[in-house]
Structure formats: structure tokens, C-alpha cells
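Just one protein chain is left out here, and the rest sit where they should.
Residue numbering begins at 1 within each chain, and the chains themselves are lettered A, B and C in the order written.
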């Protein structure tokens, strides 16, 4: 039986992806942010998970408002690198895991999650930024298979914070019923606080971001109980995407331990990284 | 506050649409089937509902398997008549109700239904057959606004029978919280028993169809408790789409009365019509 | 959560559209899906090989289409609704497509029904 060995949170701003492609890991202005990835890279290198379930959002790249899904799960065995309007990033196509993905599809739909099932889903910065940061040696391919789940955080109504948390809990049940002796991590992406539109552009809230990171560890139930309105007020309309981290947290057990957290909010956005480890991850 | 005044069930086979376009209402071979629409037409004419929520499935016309939604709700104010490969039917575009549809979107997503929200959704025979039969004088436009919800019944996993029933229950709550003094009907479409693929092509089961119609009236909970496998075994793989009628039934109260039922299974498919009326429909 | 399908206990002659077979059949399904465009129907009628080449089909799928083997295509993962666009373009109506999948002639199949017609 498969098992979840950890959960990782990361921002997904395209500026981070550009920095990675330029080899800018040590650029002084961004060192505080980029160093936050080092312990996560080491942990992934040590544990070599077979697959990663990636909770992210598309930025009107692969999905348009003619058909906008609340939750879209990819069952593809490979994901093209999307051209968002400036040429695609120089990354290899992202390997999926169809067997795991179809298993998740059946388990989640039976569990009353009304997925949109995707067989052709190019990935944009929402997905590419975190995986290129977690696995920096990706030039010749990705060491871990990626099963992406795209979440609507752009067109309202968006799924409630509690729905994301429940999605994570359902993902845990689904992974544990996958009859393969494999290890899985769950990746939450986006945020933290930011707003990119209207006169409120540039809104950030470091106090809320720190409170969120703390509650994510100690009381995720409290975060699931908030309303979308609370996230918008405290973290900005675009920052409300941080509910995607609740899906990652919901997929973890009560025994998961926080190994690492980092915060940096230099410009438009409050950036954070976090790493949780499950007891199941301990290498015997 | 808006209220649901009735529920109607209909097959959606394209052959029925072709018959309607040819004015074949009295063709002897199909009279038993087409006469089944008369009491429904009269009832709709008498009650003139403001809007109809249409539970149907697209037949790989407006949706392809690159992105296949479990539930897709249209918020468009107008729906083109799709060309399914033989030219579009000579029907006017289908008027929607954006205000109701966005209200349903917010209510259902808050109620943990993970909809795909559509702003551009041409309709195929799954939707056009029943509405052209219910409102035969449609040449110059549709008297009732249509809010279509497309259900995946073609690519597995499909939503469970219980999920469809719950969708109906959630639709009732959503309609009743719409702050408009308007009347709404819910339309279930498809089936009944049939299979259109494999060596089992042509499978029908009139006994099961009659049992389904009877339980739909007296014990819908029993139908919601069955598994998808049961529907496939008893009613054929394509006939399993009859779970869409459960959404219609779930939207009705315990006081809904069955006014009319008709059954005819002449060729590949078991065809049925049913009409339920709510006490709220009684004209004062 | 109740398991909804027992793949090993499906009725004989039933092929659900799911899993890796659905992935593999995506290109065949896309060819059939696109036949809703008149230009694609014309292209198929003019030169089926050229149209198939555009969809990067596997050799097995190309041969099944050449053979009008509707059952074989369904068994490879094709979904019946887009497939019906192709079979009808090739002259097999719904009943004819079904009869072939049952391994019967159209007359044999229709004899099992009460009514005639489409």
C-alpha cells in the first residue's frame, strides 16, 4: 500500500522560476527566499518520493473561462511546459503517473469530489515554479512523477477553505488505498498574502502570513473554519489562493512534524516555504 | 423567494429530435412515445415556469476528453445549438438565465459541489431533445429560460447515484435561496435502459425500467443507494445515465405528486417520461 | 465510500471508458470528435490516410479504422459517441454499427427489435 511521507508548501511566482532558469540561486536580493528551498531539496533527495500530488492553480493559461473547473485532475503520463505568452521555460516535459492519477480519480469521485478529469494539461508557473525549485537538477528530467490538481482560485465562487482541507483528507484515503508499495508527497503552492489587481494592488500582510504558517502547523482546523472573505480581507484577493496549502495539510496525519519554515516578503507578495514530515518517512 | 414547482423526466435520443423537426408527432410507429409528451406540454403551458434547470449529458460534442467535467454548469445567457456532425438542428439559440445560474454556482460551490463553470457551452441532443419535446412551439424562441448542468456519464469514474440525488437536494436549497419571486422546474434526461457499445449493444431491460420508474416515485432513496455497477448490470452501460433522473427527483419535496408516466421501448432504448408536481405549483 | 465498479465483473461485451486505455485512445477519440467539423468529414472522405496521419495514430488504430472494425476500436478504448460520427460517415447507421459489434447482420439485429427505423 502506498503512503504519504511528507507535505511541502511553496510560492509559485513566475519571478522565482526566472531566477532558477538564470542560475540565480545566490543573488543577494533573493538569497533569503532561495535558501528556503535548500532543506526541502535535501529532504527530497534523501527520501526520493515516487510521486508528488501537486495542488496548484492555472493562471488562465491551460484553462479559459469558457469552461472553468473547480478541481481539475490530470491523468496524463506527460505534461507539456506551457507558453504563457513569453515563450515556454527551458524545462523538460513533466512526467505524470497515470496509474496513480486514475486511482485518485476513482477514489475521489466515489468520495463525492466532482473532478474534471484532464488528459491534456500543459502546466504554467503555478506548477512549474515549485517543482523547479524543489528539484533543481531537472535539466534531464524529473526524478519524481507529478500528479497535478488545478484549483480554481480566480473566478468566484472558489472552493471553500474547508473544501480544500477535505480534499486533502480524501487524498490521504485515496493514496492509502492505492495498491502499490510507493511513497508520495503532497505539494501545496501559492501565496502567501498578495493582491495583484485594483487600487489594492500590492497589499501584503506579514502578520497574517505568520499566523497562517503557525496555525497550519498547530491548528489547521481553525484555518479550514475561516471564510473565503476572511482570506481576502487578511491576505488579499490573489493571496486567498493560500487555501491550496490546506489541501496539503489535510493530507497529513496528526503525527506529521514541521521540519522547516521560511518567510520573506520583499516586493509584491509574502513568500513562504514549509516542510512537514510524516513518521512514515523515517528511513529504517 | 423562488420555488420549484415540478420535475420532468424525458429521454434525449437524437431520433426523437429528428422526428420533432420533421413534424412526426403522429407517426404511427412512434405515437406511443410522442403522445407521452402531451400531458407534459399541457402542464408546462398551464404553469409557465420562469426557468428550468436541465440535468443532461453532452455526448462528446461540447466537451472532449482533454478536459472532462463531472458537473458543468452554464452561466451563459444564451446557448448555441451544436453541430454534432450532421449540421445543427433548426432550433433557435437556447436562452439561459445568468442571474439564476450564478446564484446556483455560488450556492452549490459553497455546498461543496465542485462545478465547472461554463460561459460558452453549445448544447447537443442531450439537452435539445427534451426541451424541443416539452416546448413544441419553439420556432420563435423558448418560453422558459434553461440553466443546463452537464453530467459526466461517459468516462469513468462517473458520479455516484447518491451524488446525483444529493445534487438535486442541493439544487432545491439553492433555488429556495434565490431572492426572486420566480418558478422553476427541474428536468432529468436520458435513458432508460440501453447499451450502445460492445457485443452487448442493444441490451434493454423493461422490467428494470418499470422498477426504476416506480421507485423513483415511492423510494428514491433506494435508487440512490445502488451502485453504478448495479445500473450498468440492470440497465446497460449507456443506460446508467438514468442516474440523472435522481437529481431531478432529489430536487423535489416529499409532497411532490406523480401526475403522469409513460413507457415505450421499441428499438435500442427503453424510453420513458414522467411528470411530478409540487404543491407549490397549484394555481391559486 | 462505496466502490462503484467491479472491473472484473462487468457484463460480457461491456468496455468502460477509463484508465490507461482511455489515455491510449485519446488520439482516436480526438479524430472522431473533430468529425463534427464538416471540413474534417470532407478530409476523411477524400483521403482517410492523410487525415489519420494528422492525428498521429498508432498502426493498430489506423488498421482498425481501415477495416471499419467498430468493435475493435471500442475494445482499444474508443468511446462509442465520437465513434458513431466515424461509423455513420462510413455508412453504418446506429443499428448497423451495433449489429456489427454484436457480430450480426443488420437484418439479424433488427429482427430482435419490435420496431424498425432509426
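Just so it is clear, a contact is a pair of C-beta atoms (placed from the backbone, for glycine too) under 8 Å apart; a residue touches a chain by one contact, two chains touch by 3 or more.
Everything numeric in this text was worked out from a predicted model, so none of it was measured.
Q: Need the list of shown chains touched by the one chain that isn't shown.
A: Per the touch rule above, the missing chain touches A, B.
Q: For the chain that's not shown, point to the residue among A:232, A:251 or A:275 touching it.
A: Here the residue in touch with the unshown chain is A:232.
Q: Using the definition of touch stated at the top, determine which of B:50, B:120, B:211 or B:230 touches the missing chain.
A: B:120
Q: For the chain left off this view, which of A:23, A:179 or A:198 is in contact with it?
A: Only one of A:23, A:179 or A:198 touches the chain omitted from view, namely A:198.
Q: Which chain A residues would touch the chain omitted from the figure, given the whole complex?
A: Considering the whole complex, chain A reaches the absent chain at 15, 29, 59-61, 64-66, 82-86, 154-158, 160, 195-203, 227-229, 232-233, 237-238, 265-268.
Q: So that we can see where the missing chain sits, which residues of chain B does it touch?
A: 75-77, 98-99, 102, 106-107, 110-111, 119-120, 173
Here is the rule we use: only the chains that are shown with their structure count from here on.
Q: Please compute the C-alpha centroid of chain A, do the same for chain B, then give the distance between them in whole Å.
A: Once rounded, the distance between the two centres reads 37 Å.
Q: Just how far, in Å, is the C-alpha centre of chain C from the one of chain B?
A: Chain centres of chain B and chain C, defined by C-alpha means, are spaced 26 Å apart.
Q: With chain centres defined as C-alpha means, what is the inter-centre distance between chain A and chain C in Å?
A: Taking the mean C-alpha position of each chain, the two centres sit 39 Å apart.
Q: Of all the residues in chain B, which ones touch at least 2 other chains?
A: 65-66, 155-158, 160
Q: Out of chain C, which residues touch more than one other chain, so two or more?
A: Expected reply: 2-5, 18, 22, 26.
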